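A single protein chain has been removed from this complex, and every other one stays in its place.
Then we have subunit A:
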Amino acid sequence: MTTVTEAAGGAPVRTVRPRGGVSRSVRDSLVVAQRNLIRMLRIPEVVIFGLIQPIMFVVLFTYVFGGSINVPGAPVGDAQAYREFLMAGIFAQTVTFATAGAGAGIADDMHKGLIDRFRSLPMSRGAVLTGRTLADLVQTALTLVVVAVVALLIGWRTHENILKVLAGFALLLLLGYAFSWIGALIGLTVRTPEAATSGGLIWLFPLTFISNAFVPVNGMPVFLQHVAEWNPFSATVAAARLLFGNTSSRAPTSVTGAWPMDHPVLASLIWSVLIIAVFRTLAVRKYRSATA
């Protein structure tokens, strides 16, 4: 369908090919992802500040808490054991910070009227959000690489083959991708980028601390042990720990008998896919009717 009419000062009307749903969706998402990656390069301070906190946590937790926390199965006060225990937790917390980035970015686009521009274009309805979350995934991967290097420098080691280690990082990235969809929904819901940043971060603290990330759950009150072991975040931490070989015993063990702790890899996958399915649906629905 090519219509060429003289309009708009002599410029011909461009051919607009109607595309199939999936290919259009993928293409539009990549266009938006490219846009967000260009932005990232032009505002490097966002990436740099994103690195500071996890690196700070690596160093603080290692040297401040390292000697005082007993890792199950390791000798009392074994700092190296805690270092290895800790890193999966820090990595997992790092990837969840993608939530704030996605939320703030989308709230900013709403605020600046860009979402209106996108919504008036004949583009796929989910592409603005998918593009954003994909760009955040790239940023998360970069951050993770840097944090892992710092971890290696202060003595973190893996004890499994490279495929398992990479699988561990893949699960961490999947969790980060899932959380960026939560951020997308927050960004579409709140009115300002500032609110999206704090709204994207506040709930992450209880979520990541009431877990197995920083301390073993056996020291917690029984009620919190249940919460921590069913926490989706804990599943990925346990899975990464297992795949990195950073556990003292070969078999994963739960304290309360929670299923995810005995099958962390599968549980991590299920949780992340579930979060993506639920929050992507909600966010895309919200986007379609977005009236900032």
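Everything that follows uses one rule, which is that a residue touches a chain if its C-beta (ideal position, glycine included) is under 8 Å from a C-beta of that chain, and two chains touch if they have at least 3 such contacts; residues count from 1.
Basically, contacts and distances are computed from a predicted model.
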{"item": "Hidden chain of the complex, named as in its UniProt record, picked from \"Phenylalanine--tRNA ligase alpha subunit\", \"ABC-type xenobiotic transporter\", \"Na(+)/H(+) antiporter subunit C1\" or \"Leucine-binding protein domain-containing protein\"", "value": "\"ABC-type xenobiotic transporter\""}
{"item": "Residue in contact with the excluded chain [from A:Leu121, A:Ala170, A:Ile202 or A:Val273]", "value": "A:Leu121"}
{"item": "Touch residues of subunit A, complete complex, unshown partner", "value": "5-19, 24, 27-28, 31-32, 34-35, 38-39, 42-43, 111-114, 116-123, 127, 191, 289, 291-292"}
